[in-house]
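The structure is given below, and queries will be raised subsequently.
Shown here: the complex without one of its protein chains, the others still in place.
To keep things simple, chains are lettered A and B as they appear, and every chain counts its residues starting from 1.
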Amino acid sequence: MIRALFLAAGLAMLSPPAMAATQAEAEAALAAAQAAETEAIAAKAAWTPTEAALAEARKALASGSWDAAKAAADEAQALAKLSVEQANEEKTSWRHAVFR
Amino acid sequence: MRHALVAALNATCALLLAMAPAKADGSTVPEAERMAFQAFFFAKFPQVAKEDFGNGPYAVNEGMRKQWQEIMQFPPYELALDEGHVEWDKPFANGKHYADCFDNKGEGIRQTYPRFIAASGQVETLEGAINRCRVENGEPPLEPMTGTMASLAAVMSESSRGKPFAITIPDDPRALAAYERGKEFFYSRKGQLGVSCASCHMSPAGERMRGDILAPALGILAGMPIYRSDWGSMGTSIRRISTCSSQTRALPLQADDEEYRNLEYFMSYMSNGIPIVGPGTRP
Partner (left out) sequence: MSKSLFTYVVLTGAVLSLPAHADDVKAGQDLALDRAKGNCLACHTIKGGDAPSSVGRELAGIKRRFPNRADLVEILMDEPKRNLVAPMPPFGRNRILTRSEIEKIIDFLYTL
């Protein structure tokens, strides 16, 4: 806990102040996340937590919570991209697991 | 002793087939893979009879088996079987019956599904065949995971009890490709949990996951469809596969997705020789 506080204080000194998200930014983040998820679904690689994060982002957007919406949308986009990455890696990795 | 002999025979089979020259295009030999797959499980569970693998967790755990024997005094799938027989005997609007769509009037043929269908170039599961029968006779397709579909699958499975899985891969590159795709699916990590079917149902088979025992992949489809207590209802193989997708935090595919059908094709082929025991029950 104390260590975390030190780290947080240090980071606060070093990094620029966090900017509050605007509606436009939140909407753009959601659009980007949805596009990434559409790609994941087309690749048959989508994850359920991505869908949950998207739902959270939509809900936050609807209630005007731009920061929360952007955060959830960014997380959804990260998950969607990871899901596609995993599927792409597995296209070659799977052979290592085959029992011989 | 018998099991050791079977394991040794399978290992020898695998060795001989592995030594056979690979095809010029480098494609795999499904039979060699099946023998290696089965040898793995026969060696891992020497006390389990071939006929028992379709019973999944009950075959590999004494405590579970005792619970199962109690449940089986009043098999929870009996209602589904009754419903299935009623539905099976009911004519379609055009006067035809389910029996008209299948070899041998649909009796004792379940162990040959899934099948590769040359006309479509795709794999057809038992449930897919039932729905194709309906649609070709002017009836709407059934929801493939539970209800009437599960009841019909239960009837067809029961009529095949004791018959070993006999899946064929015809001499058609598309059929071999479907088998290969199914194999790839089985071994590919999926979902946010990043695990494959093999991750849990090969080496960890028989191990405990909280209150559950992981079933061995060998014969896992031979016990379908199942009355699963967790669902409080019947489910076909696709229901269980779809649930598994969700459990690994993967977004389930459409029930009739080609990937799922290829997976069933591969898994059933791997279980050739393992007798049908379905319909079954699970925790």
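We adopt the following convention: a contact is a pair of C-beta atoms (placed from the backbone, for glycine too) under 8 Å apart; a residue touches a chain by one contact, two chains touch by 3 or more.
All of these numbers come straight from a predicted model, not from anything done at the bench.
J.: Of the listed residues B:P30, B:G128, B:G194 or B:G219, which contacts the missing chain in the full complex?
T.: B:G194
J.: Which subunit A residues touch the hidden chain?
T.: Answer for subunit A: residues 1-4, 6-7, 9-10, 13-14, 75, 78-79, 82, 86, 93, 96-97 touch the chain left out.
J.: Tell me where the left-out chain touches subunit B, residue by residue.
T.: Residues touching the hidden chain, for subunit B, are 189, 192-195, 198-200, 203-204, 207-211, 214.
Keep this in mind: only the chains that are shown with their structure count from here on.
J.: For subunit A and subunit B, what's the span in angstrom between their mean Cα positions?
T.: Their C-alpha centroids are separated by 36 Å.
J.: Quick one: which bits of subunit A touch subunit B in the complex? Just the residue numbers, please.
T.: Interface residues on subunit A, with respect to subunit B: 41, 44-51, 79, 83, 86-87, 90-91, 93-95, 97-100.
J.: So in the complex, the part of subunit B that touches subunit A is made up of which residues?
T.: These residues of subunit B touch subunit A: 33, 36-37, 40, 183-184, 187-192, 194, 196, 198-199, 202, 246, 249-251, 253, 257, 259.
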